[in-house]
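Just one protein chain is left out here, and the rest sit where they should.
Up next is subunit A:
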Amino acid sequence: MAANMLRLYLTCIRNTLEAAMCLQNFPCQEVERHNKPEVELKTSPELLLNSVVICRNEAEKCLIETSINSLRISLKVKQADELENILTKKFLRFLSMRAEAFQVLRRKPVQGYDISFLITNYHCEEMQKQRLIDFIVQFMEDIDKEISELKLSVNTRGRLVATEFLKQFI
């Protein structure tokens, strides 16, 4: 049931990205010889499309904001308890600090979300569009999986250490 829900959620995001990722080069209208991602500036409303929020539940959602030459995807990852909360924060912050390795990752997430991507027309020219979308969707799956595995590992380590400590009294 949960796997089914996840599939539906990811399929919805994929379809939205396929429709939204139609980017073209568009120089800045306000400053000569400048080329800026319009989705970040938001100074010209005619260049922006309606943003879309896809919610899996209250804790998990995805915000897709599109403009003529850029697309911003923000993700909110589920955090069931305090341990998942700190693991998610640490991991996503770790990735954001190394954003240059990902090229499409934003150094700072949009407020209210855990991680954000910024895709521009240049990225679409250098990389294949389908593979970019595959990367985003795969990233979402991998993050969920990694957080769960990390939590399990931390609890398993704690259990082993507690066992070793109490063994000394026997």
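FYI, a residue touches a chain if its C-beta (ideal position, glycine included) is under 8 Å from a C-beta of that chain, and two chains touch if they have at least 3 such contacts; residues count from 1.
Simple rule for what comes next: contacts and distances are computed from a predicted model.
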Task: Name of the absent chain as recorded in UniProt (options "Arp2/3 complex 34 kDa subunit", "NADH:ubiquinone oxidoreductase subunit B8", "LLGL scribble cell polarity complex component 2" or "Auxin-responsive protein") - done: "Arp2/3 complex 34 kDa subunit"
Task: Hidden-chain contact residue, picked from the options A:Cys12, A:Leu83 or A:Val110 - done: A:Leu83
Open item on the list: On subunit A, where is the contact patch with the chain that was removed from view?
Closed with: 82-83, 85-87, 90-91, 94-95, 98, 101-104, 126-128, 131-132, 134-135, 138-139, 142, 146, 150, 153-155, 157-159, 161-170
